[in-house]
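Apart from one protein chain that is not included, each protein chain of the complex appears where it belongs.
Going by the order they are written in, the chains are A and B; count residues from 1 in each one.
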Amino acid sequence: MTESILNSAILLTLLGIVSALILYVVSKKFYVYENPLISEVEDLLPAANCAGCGFPGCRSFAEKLVNTDDISDLFCPVGGNEVMKLVSDALGKEVAEKDPTVAVVRCQGSCDVRPKTTEYQGPRSCAISALIYSGETDCQYGCLGDGDCVVACKFDAMYMDETTGLPVVITDKCTSCGMCVDACPRDIIEMRPKHKRDLKIFVGCLNEEKGGIAKRACSVACIGCSKCLDVCPKEAIVIENNLAYIDPAYCTLCRKCVPVCPTHSIIETNFPPRKEKKAEAKATAKVESIKPQNDA
Amino acid sequence: MSDQTIIVSSSPHVHSERTSEKLMYDVVIALLPVFLVSLYVFGINALIATFTAIISCLLFEYLIQKFLLKTKTTITDGSALITGILLAFNLPAGIPVWMIVVGSLVAIGIGKLSFGGLGFNIFNPALVGRVFLLVSFPVQMTLWPVPIENNTTLVDAVTGATTLGLIKEGVQFGQSMSEISTQIPSTADMFMGLTSGSIGEMSALALLIGGIFLIGRKVISWHIPVTVLATMAVVTGVFWMADPEYYANPLIHVLSGGAILGAFYMATDLVTSPVTKKGMVIFAIGIGVITVVIRLFGSYPEGISFAILIMNAFVPLINRYFKPRRFGSRIKAKIV
Partner (left out) sequence: MLKTFPKGGIHPSENKITSAKPIKRLPLPKVVYVPISQHIGIPAEIVVDRKDKVEIGQVIAKSGGYVSSNIHSPVAGTVTKLDKIVDTRGYKKQCIVIRSDVKNESNFQENEYPLKEEISLQQEEILKRISEYGIVGLGGATFPSHVKLQVKKDKLLDCLIVNGVECEPFLTADHRLMLEKGKEILVGIRILMYALQIDRAIIGIENNKKDAIDLFRSLTSGASGIQIAALQVKYPQGGEKQLIRALLKREVPKNGLPMDVGVVVHNVGTVFAIYQAIQHNRPLMERVVTVTGKKLNDPSNFWVKIGTPVKDLLDAVGGVPEDTRKIVSGGPMMGKALKNTDVPVTKGTSGILVISEDEASRGEPKNCIRCGECVDVCPMGLEPHLLMNLSEKGMYEKAIEEDILTCIECGSCSYVCPSHRPLLDYIRFGKSIGKQLESNK
């Protein structure tokens, strides 16, 4: 009895020693030298592996950062300037500084303003339904509502609003990795600068149809009337293909364009309510009747 | 045009009448003759066992999906019903009811739902339940009631060995085949179902009727059942010809045990068999060979359940290596 216990104990010990030896030899024999800096830099990165930088994961981004001399065009959108500063210190290389951005959904075509004219049957994926046809509504530019962006978001920063059928960005969670931008077959999602207190003004429409057709498909569509163009003091607005676009590089968030838009397709978020002025009362009343979509 | 909006979808815009439910219920219909024979042979016990298995399979599927997985229940798709029937058909009549319930739990819970439900299971759920019971309760699982015509009373007292069991025992005691053959039922009895064994493996005739119905309805293709039985016949035939006094003849092997039940109903389970015809043949040859090896050289008298489970594990591999021939892959341009 004792003998068998002893035997097994010896056997197991021997087995352990032999295995340890094998492991040791193999790890020595097949050791691959790696720049220790790579691991160091990788530790600085957010470890989200979101591929927002354009590389498959944080590790390959770290490799790129260490192995290239000029890293000024590399940027980690998730870590932002803080992380890039740390990387710069660790590697002693110049890094670019970028304004923090956040994803915005440039479509306000909820069920009540953009009526559904057809019913789609098939896989619920924007990429697939965009391939098959132009969407359940008459607008061929707007959101398809199948939520590819929500699936693509690895930070739980997006969800589909049940009532509007549109995706919503949770600004606080958004790391501006850009996965949703890539996932959207319609290019509806745009990365726009995240100003102080998350103030944003942008055109919530991408419809390039002529005014009448656009308006018929969706009551909050941009009709390209160029009223906003006229009031903009900084010439930040361009109109192309019957569609206004506010260039964030020039926009000073003066909010003059918002009340003049006849279809309320310009969205402002997180601004304090306007002061009631008699002259502006009429316009303001209209503006307040629409709720910004992206302030969740 | 109606008030409802037009439907837009990708082509095709028509669909065949076949649905997975219809396939499942065809299998149930095919199993009816077998069930009737078992009622005739085993009486009320067969009824009790079958219904216990069906009800517990459906119940476990419902309960697990509702409370554990919190998904939509799929008990109406017919697959749990088939699992129940096949499980019962692989058990001896007169097995304690609680064992059937345990077998059903293993079949549905471990065999099917733990893999993700219908379509994702690797092993045939009914066989998982059966083999679990066989290795856990070997005594009760091999207590074969002897069939008594028009029997309506419980037959616990009268039990006997199956044909294969008798052969195995005989061979172990050094009896020759001609001595054993006096103890085992005639091939005609085996064909009609007057032998002892599991509820559903009795009558080769009834099993064949159902099997041919399934092939006719194109629920299963002939490849698996025919190849399994043919392989068994060939392999046992080789041994029989080498030493007819030591090995039983191929006809006994094909007709006895669950060979026909397994070949037509268990091995052909859509989910756990290969998708291509080529793969099906390979799969079936594997089943045939393993079954014979277990029967002749293993400690169990019957091996088709194990054979099917073993080959189930190879199905992903078979699907990977036995692909249909791609159109245009033959680079042989014939120009006259």
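We take it that a contact is a pair of C-beta atoms (placed from the backbone, for glycine too) under 8 Å apart; a residue touches a chain by one contact, two chains touch by 3 or more.
The model shown is predicted, which means the values in this text are computed figures rather than measured ones.
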(request) Please pick, from A:Asn81, A:Ser134 or A:Ser219, the residue that touches the omitted chain in the full complex. (result) A:Ser134
(message) With the missing chain put back, one of A:Ser60, A:Asn81 or A:Thr118 would touch it. Which one?
(response) A:Thr118
(request) Please pick, from B:Ile7, B:Leu36, B:Val97 or B:Val135, the residue that touches the omitted chain in the full complex. (result) B:Ile7
(message) Give me the subunit A residues in contact with the hidden chain, please.
(response) 117-118, 121-123, 125, 127-128, 131-135, 140, 209
(request) Go through subunit B and note every residue touching the omitted chain. (result) 1-2, 4, 6-16, 18-20, 22-23, 74, 77, 79, 117-120, 270-277, 323-336
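The rule is simple: only the chains that are shown with their structure count from here on.
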(request) Quick one: report the Å distance separating subunit A from subunit B, using the average Cα coordinate of each chain. (result) 53
(message) Help me check something: in the complex, which residues belonging to subunit A touch subunit B?
(response) 116-122, 132-133, 136
(request) Flag every residue of subunit B that touches subunit A in the complex, lowest number first. (result) 4-10
